[in-house]
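Missing here is one protein chain; the remaining ones are kept as they sit in the complex.
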Amino acid sequence: MATFGAEIGDIGLGRVTITTPILETATQQHGFAHAAVSFGIGDSAAGYSALTLLNEHDEVLTVEMKINLLAPAKGDRLRAEGRVIKPEKRLIVVAADVWADAGQDSTHVAMLQGTMIPVTV
Amino acid sequence: MATFGAEIGDIGLGRVTITTPILETATQQHGFAHAAVSFGIGDSAAGYSALTLLNEHDEVLTVEMKINLLAPAKGDRLRAEGRVIKPEKRLIVVAADVWADAGQDSTHVAMLQGTMIPVTV
Amino acid sequence: MATFGAEIGDIGLGRVTITTPILETATQQHGFAHAAVSFGIGDSAAGYSALTLLNEHDEVLTVEMKINLLAPAKGDRLRAEGRVIKPEKRLIVVAADVWADAGQDSTHVAMLQGTMIPVTV
Partner (left out) sequence: MATFGAEIGDIGLGRVTITTPILETATQQHGFAHAAVSFGIGDSAAGYSALTLLNEHDEVLTVEMKINLLAPAKGDRLRAEGRVIKPEKRLIVVAADVWADAGQDSTHVAMLQGTMIPVTV
């Protein structure tokens, strides 16, 4: 997360928003670099949303995650909204949407759907 | 890619291998950080494998990609083997496997399956 | 669709609902039979939602689709709500939710996220 300069924004039960500046280094390369950055922030938001439903010292691991890229990530910052779809004891199904904000404009750039597994540490 | 310190290894028609050192920064955080790093290197290897079938100045964008995490990414370096499953004019179906190498040992840590779209720049 | 006894319900621009009775034959077998039935109705609802944005004689093909199963499909009927997330000329990103209805109760049993491609016939 520190690598991306990401910050946690709004937090609710089963919902977390993360924002990160859009760095030129991540977008000026081959087109699939965009996928990795959007994946990283979306997966993190989804993971933190799962953590809001667990005990303080629990962790989660991503079991699997799928991302669809919807538009180029142009703008000032990326914003990911993660949410829990179905919390079970053994597995937590999560989703996330990633938006690129440029001033007042917002573009839906990616959507993710996946599974987290709780791990007691 | 530079962010991860990744290097391109073997290249064949429709096949590319990428390696990157396993950085502590990427693995000591929450468990879903591992997913983002494995996704990044796997998606890159898959993208480059698609590029081997295109003209010199063409690019590819990731349309969608799914990753299953198989094991923790412990070891000296990550190695991703990307390959083209089905090259079509409009869409290229790709896959990648990610391995964690530690000395002589190799652990299968992730597998990816997705779609790239060629873009003429 | 006829195989499942499915019927198209509400239709809007980029939105289609399909219902089908829950047949014992599809649920009394191995647990992965449930996945196939929920996939079939969800994928159909998603495909029809894409068709609402196209010309009368156009068709769509599923490029790729991912399903997460959330709960057993118990009840009287399955109901799938398909919707278009991002309509592009070349590709249409779609999603669907599948519900099992039992009297007044509704259980969220599956969610799908995928890509359709328009085909002119």
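Per-chain residue numbering starts at 1, and chain names A, B and C are given in the order in which the chains are listed.
As a convention for this text, a residue touches a chain if its C-beta (ideal position, glycine included) is under 8 Å from a C-beta of that chain, and two chains touch if they have at least 3 such contacts.
From a predicted model like this one, the values you see are computed outputs, not experimental measurements.
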{"item": "Chain not shown, its touching partners among those shown", "value": "A, B, C"}
{"item": "Among B:36, B:60 or B:93, residue touching the chain not depicted", "value": "B:93"}
{"item": "On chain A, residues whose C-beta touches the chain left out of the figure", "value": "63-64, 66, 90-91, 114-115, 117"}
{"item": "Residues of chain C (touch criterion as defined above) contacting the omitted chain", "value": "1-3, 25-26, 29-36, 39-40, 43-44, 46-48, 51, 59-69, 116, 119"}
{"item": "Absent-chain interface as seen on chain B, which is shown", "value": "66, 68, 70-71, 85-86, 93, 95, 108, 111, 113-115"}
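To be clear about the criterion, only the chains that are shown with their structure count from here on.
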{"item": "Where chain B and chain C are represented by their mean Cα positions, the distance between them in whole Å", "value": "31"}
{"item": "Interchain centroid distance [CA atoms averaged], chain A/chain B, Å", "value": "19"}
{"item": "Residue numbers of chain B (touch at least two other chains)", "value": "63-64, 66"}
